[in-house]
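Report on one structure; see the data block that follows.
Partial complex: the chains shown occupy the same locations as in the complete assembly.
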Amino acid sequence: MRNNNIRDVWAKGEAVVSAWLSIGNAYTAEIAGWSGYDCVLVDLQHGMTDVQTMIAMLQAISATPATPIVRVPSCDPAAIMKALDAGAFGIICPMINNAREAEAFVAATRYPPLGNRSFGPARGLLYGGADYFAHADASIVRLGMIETREGLEALDEILAIDGLDGIFVGPNDLGLAMGKGTLGDPTDEAVREAILRCLSAARAHGKHAGIFCPSSAVAARRSGEGFDFVVPNSDANLLKSALIAEATGARVSDRK
Amino acid sequence: MRNNNIRDVWAKGEAVVSAWLSIGNAYTAEIAGWSGYDCVLVDLQHGMTDVQTMIAMLQAISATPATPIVRVPSCDPAAIMKALDAGAFGIICPMINNAREAEAFVAATRYPPLGNRSFGPARGLLYGGADYFAHADASIVRLGMIETREGLEALDEILAIDGLDGIFVGPNDLGLAMGKGTLGDPTDEAVREAILRCLSAARAHGKHAGIFCPSSAVAARRSGEGFDFVVPNSDANLLKSALIAEATGARVSDRK
Amino acid sequence: MRNNNIRDVWAKGEAVVSAWLSIGNAYTAEIAGWSGYDCVLVDLQHGMTDVQTMIAMLQAISATPATPIVRVPSCDPAAIMKALDAGAFGIICPMINNAREAEAFVAATRYPPLGNRSFGPARGLLYGGADYFAHADASIVRLGMIETREGLEALDEILAIDGLDGIFVGPNDLGLAMGKGTLGDPTDEAVREAILRCLSAARAHGKHAGIFCPSSAVAARRSGEGFDFVVPNSDANLLKSALIAEATGARVSDRK
Amino acid sequence: MRNNNIRDVWAKGEAVVSAWLSIGNAYTAEIAGWSGYDCVLVDLQHGMTDVQTMIAMLQAISATPATPIVRVPSCDPAAIMKALDAGAFGIICPMINNAREAEAFVAATRYPPLGNRSFGPARGLLYGGADYFAHADASIVRLGMIETREGLEALDEILAIDGLDGIFVGPNDLGLAMGKGTLGDPTDEAVREAILRCLSAARAHGKHAGIFCPSSAVAARRSGEGFDFVVPNSDANLLKSALIAEATGARVSDRK
């Protein structure tokens, strides 16, 4: 079984740095895979991407040192299993609001008797290797997103679910759910406190805590706080910022 | 006929700032179109893009304020006509080495009797409007690339071709052709001189001069020198730089 | 925020005329957008289209004067949110049978606290503009389909749901549900009466009523009856009819 | 070897009626194949289509009673062979200006020793059958387009090329080449005369004459004149007309 960088980094006590792909394209996915990230996430929820494109992106990431993972659109077992069959080595599942949803999420990623994942690991077998079936359940990483009031309140019961590796905080959605707007790096005290509560709850359960950040500076700060899975913005945002900066800069001339 | 930003900017005596798309994707094309560029170029030569993707990208750019243009893979009339039929309002043609090639390039972009473009303007008609046929030849912009020794030597005969709007310099290829390596902003004196010779020849003919630049700083400088069509790097390069910077930055933490 | 033609037309007290795309193709979508419709609908339910194609179609429609909208395959929040993130300015949701389903539908289209739409408006931000988040909930149009006996019986409770702009009648499915066959312009008295009941219920609630029609003649009649969102057939049906007519016509010759 | 409808219709002394696909989509191709045409043409020249889409379209047409054919973008042997390998049973080649080009076109469609088609009939073998190699050269139909002054003047030498089944007239391009504008059904006397000269030359050589028409009425008239391969407009034009007519019709109401 091919190693999962996420588990390797965690084993060293370090924070995983993940790229986040909103652009549905295999070339940009491959670029991301060669840019120094531990893993590269294909975002099926808000990304301009669907399943067929995801497969091509997972192939492209597989050609790089980064580990391919997927954020699924919802806690739909069929979608989760498809991402795994296509070779994802980790799943981030949005909108985990209670223990029941966390359990359903985890079950969809594990073969019986521990779960109900259906057998047919297609590309997983190519990427993972011939012993994929024996090691997949142990290797795959599962993070549930805390982004609603219900999720916040159920933190403990969610983190208690066996097989869940940890939680992932979406600050935009969390702030929104708390009626405090959509800041990538929230300034509202209540939201800040909620985010840190997620972190401390995860640690108390011996589990991992990840977070989406609006920049590498925030990601570094979050890592310093103890988050061990940080995402410094998305490819689409980074590209847009860079394109705007270059267009602006190109017009600053002493042209006569 | 919809206006062509390139001609509008030139009419004001200013330099066109163009985005350059190596990524074959319509979402990134649309992002570029909203980032402040006068035009957005789909690169069929070195980009990871083919004709079907180009069509989707031209559609996406058409939804933005930017004018869609295309660099074709070679001076192949069928490829040039396809890009125009798909709605490109400008063509950059690589490897123009002499007057004959410049003439063939221009002819492929003009309807008879001035050229030999075949009739069937498909998307051009949608994007350009019902009077596309009447105005297309006047609106479309044509730039021939100077990137070989032969091209350099034939500058005057190339620029003399009626209908050619100007030239576009590829510093990497020009430097390579001159045996001086592939610097995006050449430091070699002979290459620098050759680039400026392109500019002055274009001006002497009352035509336009464009150039690919490795950054907006260089683009601004080129604009100051008199180039009136500048490209501050490609989407793929910008994305890669941004991704690497964020991955690096995210690891700089005081994690304990 | 870019304007939504549907709301503009309604504000003038007129009936919206929408194109209906069963063909999964961005070029035909763009053709439709330039053909005089207020909005153009991508049909994910019965159309030969999936999510990736929908994104390309929404981009193509965005390059035209028409407002892009989507019929989702079912009342699945993930599918609804994806269509909105991809830039749809309206959603028609099939099979709304009761208030609970209508409420779930509306909630998926609204950010908290009014709903549970997850944050990540990708293309919505490009098409809608930088102030998308502030205005999206007010701008997006939501129509629930009445096409079952349950839906008919629950008309009032459905129309009472806050945020639902109105209903959309599928005469084929409604007739089928009532055991009266699948006529696009039903002749059965009970079905005709049910359709008009939908209209009068919508009006009684101060809401809008749309309907799919087999031709522009029927659409015009429905508009005269008071329906303020009419669809004169689908692109696939129109193309098929035109192709058959031309093939037939071409064979009528005095060939000897 | 599966039969070629075009040869069957010609054997009965009748005119072939062909659909013409500018839309790059397999579903519309399949619709066309079920609409009563003898053959369905995928237009790679001006259509919004490339090779991968063409393959899917040829597959879709193969599921219908119509014979699949292709207009290639230019007289490029590689493009011609690819269309044949993908299962096209006929090729229309644009811009045939002289005997040499006609000969090159025909050679690219025939295996040695009669031509230089390279061996590897991929889908041709599936669609044509196991005896494809034995019968392909005899079954495939080859029409060269006359659309330039040179082509008109070289009519006789072109028609004399062995293996060329006939010519195909593009009235738009022919009119344009003659300086008479782009009318689908030319009214200019010189263009009308040139078109009929194509017809009589083909007949004099015992060969076939085809023509693109702006409507079935014109196609029927052309068939009456003796053209035995007529095209009553393209899918994109038909769809656009139908969409506009329905949008207009839907607004004609007595709405109050």
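Letters A, B, C and D name the chains as they come in the text, with residue numbers starting at 1 for each one.
To be clear about the criterion, a contact is a pair of C-beta atoms (placed from the backbone, for glycine too) under 8 Å apart; a residue touches a chain by one contact, two chains touch by 3 or more.
Quick caveat, the model's predicted, so the values are computed rather than measured.
J.: With 4 copies present in place, identify the total for the complete complex.
T.: If we count every copy in the full complex rather than just the 4 shown, we get 6.
We take it that only the chains that are shown with their structure count from here on.
J.: So which chain is the furthest away from chain A, centre to centre on CA atoms?
T.: D
J.: Fitting on CA atoms only, what is the rotation between the copies chain B and chain D? Please report it in degrees, nearest 5.
T.: 120
J.: Validating interface symmetry: for the copies chain A and chain C, is the fraction of residue numbers used by both over half? Same or different.
T.: Different-residue interface.
J.: Taking each chain's centre as the mean position of its Cα atoms, how many Å separate chain A from chain C?
T.: About 34 Å separates the centre of chain A from that of chain C.
J.: Between chain A and chain D, what's the gap in Å when you average each chain's C-alpha atoms?
T.: About 52 Å, centre to centre.
J.: State, to the nearest whole Å, the distance from the C-alpha centre of chain B to the C-alpha centre of chain C.
T.: Here the centre of chain C sits 40 Å away from the centre of chain B.
J.: Give me the residue numbers in chain A that touch at least two other chains, ranges are fine.
T.: In chain A, 24, 48, 236 touch at least two other chains.
J.: Which pairs of chains touch each other?
T.: The complete list of chain pairs in contact reads A-B, A-C, B-C, B-D, C-D.
J.: What does chain C use to touch chain A in their complex?
T.: Touching chain A: residues 50-52, 55, 76-78, 81-82, 85-86, 111-113, 116, 118-123, 133 of chain C.
J.: Give the list of chain D residues in touch with chain C in this complex.
T.: Where chain D meets chain C, its residues are 14-15, 17, 19, 23-25, 27-28, 31-32, 34-37, 48, 213, 215-217, 219-221, 223-224, 226, 230, 232-233, 235-236, 238-256.
J.: Any idea which chain C residues touch chain B in the complex?
T.: Residue list for chain C touching chain B: 26-27, 30-31, 34, 55-56, 59-60, 62-64, 122-123, 126-127.
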